[in-house]
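Quick one: structure below, then a few questions.
Only a single protein chain was left out; the remaining protein chains are all shown in position.
In this document, chain identifiers A and B correspond to the written order of the chains, with residue numbering beginning at 1 in each.
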Amino acid sequence: MGFEYAPAPESRSVVDIKSSYGLFINGEFVDGSGKAFKSISPSTEEVLAEVAEADDHDVDQAVKAARRAYNRVWSRMSGAERGKYLFRIARIIQERSRELAVLESIDNGKPIKESRDVDIPTAAAHFFYYAGWADKLEYAGYGPDPQPMGVAGQVIPWNFPFLMLAWKIAPALACGNTVVLKPAETTPLTALLFAEICQQADLPPGVVNILTGAGATGQAIVSHDDVDKVAFTGSTDVGRAIAKAVAGSRKKVTLELGGKAANIVFDDAPVDQAVEGIVNGIFFNQGHVCCAGSRLLVQESVAEEVLAKLKRRMSTLRVGDPLDKNTDIGAINSAEQLAKIRELSDIGEAEGAGRWSPKCDLPDHGFWFPPTIFTGVTAAHRIAREEIFGPVLSVITFRTPKEAVEKANNTPYGLSAGIWSDKGSRTLWMASQLRAGVVWSNTFNRFDPASPFGGYKESGYGREGGRHGLEGYLK
Amino acid sequence: MTRIDVRKTYKLYIGGAFPRSESGRSYAVNDARGRFWANASHASRKDARDAVKAARAAFGGWSSRTAYNRGQVVYRIAEVLEDRREQFEAELRTAEGLTAAKARTYVEAAIDRLVWYAGWADKIAQVTGGANQVAGPYFNHSAPEPSGVIAVVAPSGPLLGLVSVIAPAIVTGNTTVVIASEPHPLTSITLAEVMATSDVPGGVVNILTGPQAEIAPWLASHMDVNGIDLTGVTDDELARNLEIEAAENLKRVRRPGVEDLLAPPALDRMTTFLETKTVWHPMGI
Partner (left out) sequence: MTVTSSTASFLADATSSDAALRRFLHGLPGVDQVGAEQRAAGLGTRSIKTSAKEFAIDLAIRMVDLTTLEGADTPGKVRALSTKAMHPDPADPTCPSTAAVCVYPDMVPFAKETLSHAGGTSGVHIAAVATAFPSGRAALDIKLADVQDAVEAGADEIDMVIDRGAFLSGRYLEVYEEIVAVREAVGDAHLKVIFETGELQTYDNVRRASWLAMMAGGHFIKTSTGKIQPAATLPVTLVMLEAVRDFREVTGQMVGVKPAGGIRSSKDAIKYLVMVNEVAGPDWLDPDWFRFGASTLLNDLLMQRTKMQTGRYSGPDYFTLD
């Protein structure tokens, strides 16, 4: 008998999913005037809840509520008092962390160990961090008397639903803005639970409004005349459309968009940690990460060794039930995303790249894709250029540092990059040459509220996190 | 018998050289009293394309120079400008009909502005970047880097306006393609002569003269331009359309807005065209 890990499922009993949800406007859940849609669990395809789809009227109501709260309460409150609300929220997130983690994993499909150890604690940390800024804004370097923008319209993606909510709401509120936030269509539930947290925190009504819905709802928020600030995280295509929609307006925009990061492994890399970094870089969160290290650039002299170790390591990845505490790779978020990953992978194969996945049994129901690498990939392959947003790694080789830089930068994106080497001077040189907003050296996919995050080029503009994250919410 | 003047041909400034527009076109520029002053080159979309190419080619070298060196180069522009104060004062009086005192104020302000920005070269990173205290064993540091090639639609102030938009863009390491003020293009070419003799590497500043509405869209839509400064765009509809074009590759956009050029500037003209790069590295033995 071998060492077979028995199932270790996290209990679902800690969450209470209602059969239907309304919209959170002005501190209350209200029925929307639009249709409803279903949120399903990507790991089982079971329907979790019916969720309201906010229409233009709902958006208008929410923006009005936000404006009222801004004018009457939030913009008049001292920073210190605003900060206390944020501290409260941070604490309630910590108190309800188990519930949030389980709900996130059910709705999103991500492994519980990630929602438990990354998403939720980092979200709480984000509120804690920005809470402390609320009464110190005059020291932030944006002038002696920085003012909030007003009403912020925020649209977030499905890959880190709760964490992205925290990234958006915490700095907005700290700076004195009120918000209308739309979670992604496929992952609305933790945002709706956040609405409840706002109620528990006695946050004044209208300071946070949560509108569920799809693209049309997002569009209505972004283009509403009384929205002063737009913050979006998602695809470059939608980001482009938003940038066009707000053109000529007074709206300030921050966009955190796609990426196709190079994770560069030199022959003097700490190889076992590099392999971990490669795995973490592309298989963390099923590869549904805008800054995922989706292009492995490995120096030819160690390519064989690194690949052998990588494959071996991939064979130990456990794909399956997101609620099992031993699951490393959960479900793909939606049927649509799965189709996209399949399509691009098939193209990769058709274009002649070598496809490899470890043996793994995928569940019968739900949306699943095995961890996959493509070898023999060149810059001309579509899988080397397009963001797949799934657990698919393209392996490209290089010979010299300059070649690595050229290949790494040869993309319209510029969100993140990784460098693996034990030579300090080369690492720093590489870091200076890479056109990316976040460079991880001998590590990958690290996030912290104090650390600014955001892209160069078509990966968007503005920064989230750190002092820099305040800029988008101040004038 | 009076001597016949030798007049200057005003050309474009691209890649450190002074070519005529490839279109062979020009337009007449009048002085403040409405009299013919000189012909300015009427830059075409191909000139814009060439200018972007020159700016891109210059970006690597310019952005990787030490900040100290860039500061010295920008300071050098101020030095040379100071040396040619009278010429610029005369030009401003001709172009805008300013009094001698006013012209002098603007020229001095332009020189002082260059000096102000020159000093920022090796300080901006200290002010806008720094250590981030992350919750883990990491060295984590953010620093600004130039966005790349910036298209600049200059405001109408023939000298101070131009300097106020060019200096902040280049001192941080960007390279620029500037569309000079349409009614006052000539000073920009005289300023280019200053640049050309101030150790500014060819291609760091490229200056096009001609109709804003015709040239700007080519720069706004150019996929190898990283940012666009619309300061000099006065037509709202044009500004909106340029911003829409700029969205195609997510250019960093500075929208037009009224500002007092003589007032002390803030940092935002620099920071708009800076990217923040954050580097993580583990700390261990």
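Here, a residue touches a chain if its C-beta (ideal position, glycine included) is under 8 Å from a C-beta of that chain, and two chains touch if they have at least 3 such contacts.
For clarity, every value in this text was computed on a predicted model and none was experimentally measured.
Trainee: Quick one: say which of A:326, A:410 or A:432 touches the chain that got left out.
Mentor: Of the candidates A:326, A:410 or A:432, A:326 is in touch with the missing chain.
Trainee: Please pick, from A:216, A:241 or A:271, the residue that touches the omitted chain in the full complex.
Mentor: Within the whole complex, the residue contacting the unshown chain is A:271.
Trainee: Where the complex has a chain not shown, which of A:159, A:299, A:442 or A:459 is the residue touching it?
Mentor: Residue touching the absent chain, from the options given: A:442.
Trainee: Write the list of chain A residues that the hidden chain touches.
Mentor: Missing-chain contacts on chain A: residues 1-8, 113, 117, 268-273, 276-277, 305, 308, 316, 325-326, 422, 442-443.
Trainee: May I ask you to list the residues on chain B that touch the chain which is not drawn?
Mentor: 136-138, 282-285
We take it that only the chains that are shown with their structure count from here on.
Trainee: Need the CA-centroid distance for the pair chain A / chain B, whole Å please.
Mentor: From the centre of chain A to the centre of chain B is 37 Å.
Trainee: Any idea which chain B residues touch chain A in the complex?
Mentor: By the definition above, chain B touches chain A via 64, 127-128, 132-136, 138, 140, 142, 147, 226, 236-237, 239-241, 243-244, 246-250, 252, 255, 266, 275-282.
Trainee: Which of the residues in chain A come into contact with chain B in the complex?
Mentor: 125, 141, 143, 236, 239-240, 243-244, 247-248, 255, 257, 412, 414, 427, 431-432, 436-443, 446, 448, 450-454, 456-461, 463, 466, 468
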